[in-house]
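Only a single protein chain was left out; the remaining protein chains are all shown in position.
Moving on to chain A:
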């Protein structure tokens, strides 16, 4: 902990990450504070003859519209960005939690199970790791009924296709931990496998899995953005950063701010999570910290 407190990269990353999470959590309040919502069209503030570019400089940034307007519709960009944070972060966090849960379950089962269980589960993990996530996710998302809650669905699909890494790390760590004396002692004293997994193995997994999860989070954000970019993410009018970037591809010259704002936020958020993950790894893995110091 002390190491973390001295780690400047970690501190900066954590501050930005916390800020983003706070923004996402308080999106309705922030939008209300700005006096805007993410669905109202402001057609009078667009230059229709030029394709619907916002009037005014910097994509229509003004006292009323803090980050300007969405070209083509005139929806308030600030409101859309903060609500978009909800989707982007929510889906990424949800998917990461699910991935960690599935990964822990499968990984410890493989690590503690017999040769057959381990063999089958490990092959399964290999299979999942080999799946082309985007391709399968696109087809899955395209066939499910449209009235299913999209963010939940996105998180589930991403997690179902992406838990392989966590499972593999968990299994590796479990295999090391199960040979430790205290695990042997627990077994000799008559503890069952479930108890051993819960009481003896799980605490030892915290550090590596936490670090891995912190790295998974930005990856999942990218996947969500990618899926939304490709048009199989959340449904309009719900905003997401990936979706904004997708529509921005036709506007990047006419209204650069529309690319810069969601793109910049996505970049910042990803960077902050990577900084946090690196900090955690240095702090939790003594060998790593020695190498780096």
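Quick note on the criterion: contacts are C-beta pairs under 8 Å (C-beta built on N, C-alpha and C of every residue); 3 or more make two chains touch, one makes a residue touch a chain; residues count from 1.
Please note the rule applied: contacts and distances are computed from a predicted model.
**Q** Between "ABC transporter substrate-binding protein", "ABC-type sugar transport system ATPase subunit", "Acetolactate synthase" or "2-oxoisovalerate dehydrogenase subunit alpha", which matches the UniProt record of the unshown chain?
**A** "ABC transporter substrate-binding protein"
**Q** From the list A:48, A:176 or A:206, which touches the chain that is not on show?
**A** Reading the full complex, the residue touching the unseen chain is A:48.
**Q** Check the options A:35, A:119, A:236 or A:264 and report the residue that touches the missing chain.
**A** Result: among the candidates, A:236 touches the missing chain.
**Q** Touching the missing chain, which residues of chain A?
**A** The missing chain touches chain A at positions 39-41, 43-44, 46-53, 71-74, 146, 231, 235-237, 249-255.
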